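Let me begin by presenting the structure, written as structure tokens, before commenting on it.
The complex is shown incomplete by one protein chain, all other protein chains being positioned as in the whole.
Chain IDs A, B and C follow the sequence of writing; residue 1 opens each chain.
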Amino acid sequence: MESNLLGISFAGLSLENPTILASGILGYTAESLKRVAKGGAGAVVTKSIGASPRAGYPNPTVVQAEAGLLNAMGLPNPGIDVYSEEIKYAKTVLRVPLFVSVFGYSADEYASVASKAVEAGADAVELNVSCPHVKQTGAEIGQSPKFLSEVVEKTKAAVNKPLIVKLSPNVADITVLAQAAIEAGADALTAVNTLKAMAIDTETMMPILSNVKGGLSGPAIKPVALRCVFDIAEQFEVPIIGCGGITDWRDAVEFFLAGASAVEIGTAVADDDEVFRTICRGIETYLRKKHYGSVKEIVGLAHRK
Amino acid sequence: MESNLLGISFAGLSLENPTILASGILGYTAESLKRVAKGGAGAVVTKSIGASPRAGYPNPTVVQAEAGLLNAMGLPNPGIDVYSEEIKYAKTVLRVPLFVSVFGYSADEYASVASKAVEAGADAVELNVSCPHVKQTGAEIGQSPKFLSEVVEKTKAAVNKPLIVKLSPNVADITVLAQAAIEAGADALTAVNTLKAMAIDTETMMPILSNVKGGLSGPAIKPVALRCVFDIAEQFEVPIIGCGGITDWRDAVEFFLAGASAVEIGTAVADDDEVFRTICRGIETYLRKKHYGSVKEIVGLAHRK
Amino acid sequence: MPTANNAIRMTEIVNVRTESPTVKTFTFTDRLCGKAKPGQFVMLWLPGIDEIPLSIMDVNNGLVSVSVKAVGDATRHMHNMEAGTLVGVRGPFGNSFIESRGRVLLVGGGTGTAPLLFLAKQLSAKTERLSFVEGAKTKDELLFVRELDGICSGKNLITTTEDGTAGLQCLVTQPLGELLDKERFDMIYTCGPEVMVKKIFEMTEQRKLPLEASLERLMRCGIGLCGSCVIGKYRVCRDGPVFTAAQLREVADELGISKLGFDGSRIPV
Partner (left out) sequence: MPTANNAIRMTEIVNVRTESPTVKTFTFTDRLCGKAKPGQFVMLWLPGIDEIPLSIMDVNNGLVSVSVKAVGDATRHMHNMEAGTLVGVRGPFGNSFIESRGRVLLVGGGTGTAPLLFLAKQLSAKTERLSFVEGAKTKDELLFVRELDGICSGKNLITTTEDGTAGLQCLVTQPLGELLDKERFDMIYTCGPEVMVKKIFEMTEQRKLPLEASLERLMRCGIGLCGSCVIGKYRVCRDGPVFTAAQLREVADELGISKLGFDGSRIPV
């Protein structure tokens, strides 16, 4: 009964429930991913992996904000060659789909990392396009429809697994980027990554993050993330993973109603690694109370006029 | 002594202190503005005024978010012709500078409303460019460098008072818009207006705001607003008014350190209309403790390497 | 800013009662409003329709009641609502009447009687004497007569109707003048149409009597931010809705005369 209500098929993958671990949260090791899966996640996303190892930025890398967290990790990751072993091992211990998050500094790099991830066993690839593009310093690939298209096209050609593009909210109109990703072949979209933000300590008069600027996550960004999902769902049929500030079942349901077929949860995992189970129970109770037979039935209902 | 520490000259205007009432907060009547000024504000901004009367959207127009408020008022305003009388009256009762916030649907409309506001007595004009542009439906003038330039240029030519451009945070790179505004003749910038966002009620499955989408304000957006100010101050010499989520003196000081010369306060006024005085006292104590002779001395200090 | 009372709570209407041909009372449960004081109001969200301010008429064991007169879209929609309908509640908002001892007089007109009934219930045990003057157009529209009668123990309730179908045939202000000249009151409370409130204010001012009056203005945020509801320097949603005689003096040039319309321009009351 439980799996009936919450089970979904997402971009061709079958998920026992629509709650997914967001990238960058405990996402390095197979053992951590397994633990999160045991906490009730329907799928898990790895930390974003690039072509070669990166140590990331020095601490402070995480600062607390009013209703969320600011982070600037600097994409620490062991590089896909080393990480492929972890993917292989993860596939032997995980009972839920494994999405590998991928980033790169060029379309070719994205494609190459993605194809290695798929070779190692990734069930899907999520493109993290919120990182600076080398040719146009400072801006993100995810802010330029042109670069985004190129990255998605090349990666799509290189992998035979679902390709999910995780969009940045730091844009004037997210539907422009959504359209670029969809037309270039994205099977699904994740909306959204963190909002660019910062914090300054008044005593030392210094930015707190070692990288000065970082990404805001958690409840503070939920209304923005929800609007992004709504904007995309208003215009496109593409499957969407809602992400940003989800803490309880109500938040998750808001995203389903806005048009998301599944949700990713990040920051809230710190408080409770059973958060997936708790949220699933809440969604189920809600669906029962409202007499729905499946979570699929409520997707996009807030768009009814 | 008090005025020595906090007094600033901003875009040619002299302010007793650097805290300013943000547009849209109690900003219709001269009596309300006077009350806020008595609460300690160094200047006040009116509600945004357009060419003709607008009733705004039906309720709900304000919804609470996790650490802030969502609003979609729909720019209710009596139109500049009627409002000119209020401006004239306000000038007779106010002892602090009066900024009139102006919006329009074309560059000509902006210019015409602004010049009427100045004729009526406005000490400065703040352009609210976060409203949809008719020629390019859905997008904001403040999201397009081209339209923004045009609006600023025409308005600048029409008024002989300081012209402040209030930027939207709903852009990929706020410095592009800042540059457009500066090059077109803006005397100062306000950063930022609200973040586009929404809320959905899970019981009725409906967006709560009658306008579906609205703007997020309050503490939730502070880290984003601060980053916007920092980004602009990193590249330009222009005077900046920091705005977004300021609730206490620490927040205000963060904005000064990021590069703002003054701050606007909106949402926090609901809790306490003496918030300006309280914040000024806090800034003063801070400056004394740190042995600064003026708030001007700390502007931008977070940029020191 | 984020406060518990400003978060929307969805709740079901548990009871609808017809008070008059134009007024119905709606009851719902709400923990926070269950602690409201007389004079406070809620913002009631009617999904898909509107969100409107309504005075709290009664709280009882977590049950909250509002009495609503059908005057336009939202209120007419409410009159078609049945028990079980979902509404959203924010509040309680605003200040409340300050309790007074001794001899008190309450003057209500139309749905303005609702918050005064709530106040009367609270005051009845605490005051030396409680008098109530209620006015309406016609007998059917005299609200809460039975309840008030019980509270005021008969002869202290005076009713007036414009058509003489019940009580005295006159405006509420007529018996009021006589009463004020004849008896000494320690406090007068009023709520109703603003022209009535204004008249009463003039009468109490002439006689140098204390007054608390509850006012209505266009409300949007309900929390003192948007400025829709201002009268003079005051925000009705936050500094009011209850104002003292001293405050009313400060806004005498607007009271009963002008208010802000939806577009923020001054319009006649």
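Criterion: a contact is a pair of C-beta atoms (placed from the backbone, for glycine too) under 8 Å apart; a residue touches a chain by one contact, two chains touch by 3 or more.
All values derive from a computational prediction rather than experimental measurement.
Q: Which visible chains touch the chain that is not shown?
A: The chain that is not shown touches these displayed chains: A.
Q: Among A:P18, A:G104, A:G218 or A:G300, which one touches the chain that has been omitted from the display?
A: Missing-chain contact among the listed residues: A:G218.
Q: Suppose we count only contacts with the excluded chain; which residues of chain A make the list?
A: With respect to the unshown chain, the touching residues of chain A are 24-29, 31-32, 34-35, 47, 53-56, 58-69, 71, 73, 76-79, 82-83, 201, 203-204, 206, 208, 210, 218-219, 247, 266-271, 273.
Everything below uses one rule, namely that only the chains that are shown with their structure count from here on.
Q: Using C-alpha centroids, which chain lies at the maximum separation from chain A?
A: Relative to chain A, the chain whose C-alpha centre sits farthest away is C.
Q: Select the chain whose centre, defined as the mean of its C-alpha atoms, is least distant from the mean of all protein C-alpha atoms.
A: Checking distances from each chain centre to the full centroid gives B.
Q: Give, as an integer number of Å, the spacing between the C-alpha centres of chain C and chain B.
A: The answer is 36 Å.
Q: When the centre of a chain is set as the mean of its C-alpha atoms, what distance in Å lies between chain A and chain B?
A: Whole-Å distance between the two chain centres: 33.
Q: Compute the distance, rounded to whole Å, between the mean C-alpha positions of chain A and chain C.
A: Centres of chain A and chain C (C-alpha means) sit 51 Å apart.
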